[in-house]
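A single protein chain has been omitted from the complex, and every remaining protein chain is retained in its original position.
Up next is chain A:
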């Protein structure tokens, strides 16, 4: 039987002063207009019973389309104009720039960092644009580290204070929060670059270090059962496909192995608990293969930015944080898989997609803290 498990996703509800609330109304209006036009379009194309009807339909469609295009461009124009007006209004009434409003208005964490990132990326100031490009270049080349990082953060804050005409003495709080924003945003990018290097490194059976790590994985997961030889069917017990795991890492390269290794080392009890589920006769799955697929999912979530919620609510992003995110995903996936009571492994893709959908949904809430908070009782 499975051990009882509890996993709690603690969601602290934080009161936020959202200063950009007005924007949402416009988006809704816009979506409404689009829907109405599309509805008219499909409706008109449905009845094509005779020739006259058909030509009427075509005319109607053409009319709707033209109108839609015109409205769309008009909408874009109005939107950008209103946005600038709105920002100017806030700036003059509050005497604060957008970055300050974000740093003061949002609690520390994903809400503040994500909005700061958006604001910096959308900035029209050439100096800020240059600054963002420079920081991107540094983090892409994995140089957003140590002293260089401290130096860059100081310089960036200085630049922003200058461009936005903020006095350091009047806003010491801003300097501190904004430094942290820079640190998180570009440490995340640095992490992405580091992860990519690992992913691009293929598993190499001639590399002793790679082989040692593979061996370590076995010993962590199956401590009571020694590996008979390097190429053996035993690998299938921890969910590799054949006699030799080297062909299973594929596009995930060393990253797949490192992820599995971290999970098995740092959360050994959890990992073995999950492995015991994977070896279940009816609800079982291939542990390692599913793990490699989850590496791919973790990577995808990080790349398209949805995972920022997770990382920005934790310690400063680093490769260790990426491994932790992976462990969280694996543990939650296992729980979800058992809940779904799949008939066999063929349901993997559909359950995987549902799981990904749920995770993305949870990541939308900027105040959510994702905790691998579990107790395992072996009943």
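We take it that contacts are C-beta pairs under 8 Å (C-beta built on N, C-alpha and C of every residue); 3 or more make two chains touch, one makes a residue touch a chain; residues count from 1.
What we mean here is this: contacts and distances are computed from a predicted model.
For the chain that is left out, the UniProt protein name among "Nucleotidyl transferase", "ADP-ribosylation factor-like protein 3", "GPI transamidase component GAB1" or "Queuine tRNA-ribosyltransferase catalytic subunit 1" is "ADP-ribosylation factor-like protein 3". Among A:299, A:329 or A:368, only A:299 touches the chain left out of the display.
Per the touch definition above, the residue from A:72, A:86, A:104 or A:348 contacting the chain not shown is A:348. In the full complex, chain A makes contact with the omitted chain through residues 45, 58, 61-62, 65, 69, 236, 241-242, 247-248, 250-252, 256, 285-286, 289-290, 292-293, 295-296, 299, 344-349, 352.
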